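The excerpt is restricted to a subset of chains, each kept in its original location.
Naming follows writing order (A and B), and every chain is counted from residue 1.
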Amino acid sequence: MTNPRILWGTAHPALGDAVAEALGTEPVECEVERFPDGELQPVVGHVRGEDVYVVQPTGPGVNEHLVELLLLLDACRRGGAQRVTAVVPYFGYARQDRRTRAGQSVGARVALDALAAAGADRLVVIDPHTPALEAMSAVPVETLTATPLLADTLTEYVPDATVVVSPDLGAVKLAERYGTLLGRPVAVVRKTRLSGTDVRAEELAGDVAGRPTLIVDDMISTGATIEAAVRVLLAHGSAPDISVATTHPLLVGRAPERLAHLPVSVLVVTDTVPTGRVRTLPHRVRTVAPLLAEAVALLHGGEPLDTLLMSG
Amino acid sequence: MTNPRILWGTAHPALGDAVAEALGTEPVECEVERFPDGELQPVVGHVRGEDVYVVQPTGPGVNEHLVELLLLLDACRRGGAQRVTAVVPYFGYARQDRRTRAGQSVGARVALDALAAAGADRLVVIDPHTPALEAMSAVPVETLTATPLLADTLTEYVPDATVVVSPDLGAVKLAERYGTLLGRPVAVVRKTRLSGTDVRAEELAGDVAGRPTLIVDDMISTGATIEAAVRVLLAHGSAPDISVATTHPLLVGRAPERLAHLPVSVLVVTDTVPTGRVRTLPHRVRTVAPLLAEAVALLHGGEPLDTLLMSG
């Protein structure tokens, strides 16, 4: 059996290269020309009859990265690839999975439909914001998780007394997974109505008094959620030894500055998106390249992915 | 402008009839023959050029109701209806919105694809188990909510001191909505890891000591979740005055008996599914017929549904 073939656009070349190297496969050459008016034109190498994996997260610069991905998929399809898998470690627009008020779009579906129309036969994602992403896609989605990788790295940073903290209700299941992997209890920050009046406050479910904490979330965008959670933890007597772990460290806007002012001892992240903005903070990057490489090898070889998949 | 036209199958004739009556529109005649081998054959009346609404929840007997709905949609399409809207107050298979382990199906998507293939131009649902249902559907989905109706009825039953309780993490957003509508605080039951060891227990976030409680959930199937929540509430000193509210009272299997043995003072439900199994319990049914009738009228007339929609 031939090798899987990897190629990538401009969203995250280092990751694509690492995946190819981990697989020991010669990558498909791919140049993406950017014209002065902003139009993109990829030229991919020979892919006829190949099982191709296009590695392109759709993190910040999401619209550029998304359209570039569509063009790459189209080029592979027209070039005669036997199967084209879009490997989108961070899947942008996943938060738009419903209309929360009238008149909105459902961006997750729009992006998924465009990818299928452009020729994706299959998607691979990591820790998407909505685990129901696969139900929204016309083509099969393999939903990987980086939680075990991060948990493995975190064992160095979290003392026995550490409490895993979900910074809001959306991350509770994720926090439970970390709790299980690390053998630690879980606490939850949530906005709640404390009385019958209009008063709302952020409440902490769980006991963190005097204990180190580990805040986990699938992604960190502006850092505002983390900042609020830290404030609640400190108000509840948490020890000032706070770690933060996330799969997708977008850190857009003022996020690096915001996090720099918090008593965060370490930020443990993956490289599903470029990690340049993490560099000014105390951090540790656990690469997902081996995870993706293993997933690609198993997909190409027709083997089950079971242990790599998000579940529950 | 002509009237909207209502028809229904065998899943919940009383509700269809009530919607038609609320709209003051003559229903479309519809007979569904069941052959001895179980095959169904609908005969719908004259629908050519009409704006048709097929009222059919897919509650227990879900597979029968789902296939019958497919046939009804097909009959309307072939009969020349201008537009066919599937009104599915309770949408079965909504819990299958992802694979939680390898090898599973994603039933929500399967059902949605079948409905679209059979000719549904649009769906109307009430409080679906997953609010992202619309992102999974190839045709537009209007997601209504019965929470305000139930909250209105509940004002008779919940004293000022009452605490709204979410019986698990999946219902917290719903509980928050009830809390807001009723002006009551919210507590949450959750399974959690209380220490670094393997011990898991059900924990209560929030204070219910000596207070009446109202447990809310989108649906009650076997009643096991409610039973567990009641046990936790009592263990935390809740007053024995416990109300339960739900949009979809499936009450399958031993649910009526199970609930009958709990100190539940009243079960407040809607009639998105037939409510026969609720009858043996202290209960109150708030019909969704006016909600559906208003939604149909607005959809037919091209008016915004805003206040009827689930949001947030």
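The rule we apply is simple: contacts are C-beta pairs under 8 Å (C-beta built on N, C-alpha and C of every residue); 3 or more make two chains touch, one makes a residue touch a chain.
These numbers were taken from a predicted model, which means no experiment stands behind them.
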item: Total identical subunits in the assembly as filed, 2 in place; value: 6
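To be clear about the criterion, only the chains that are shown with their structure count from here on.
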item: Residues of subunit B touching subunit A in the complex; value: 97-102, 106, 108-109, 130-136, 143, 160, 169, 172-173, 176, 179-180, 183-186, 188, 190, 192-197, 203, 205-206, 304-306, 309, 311-312
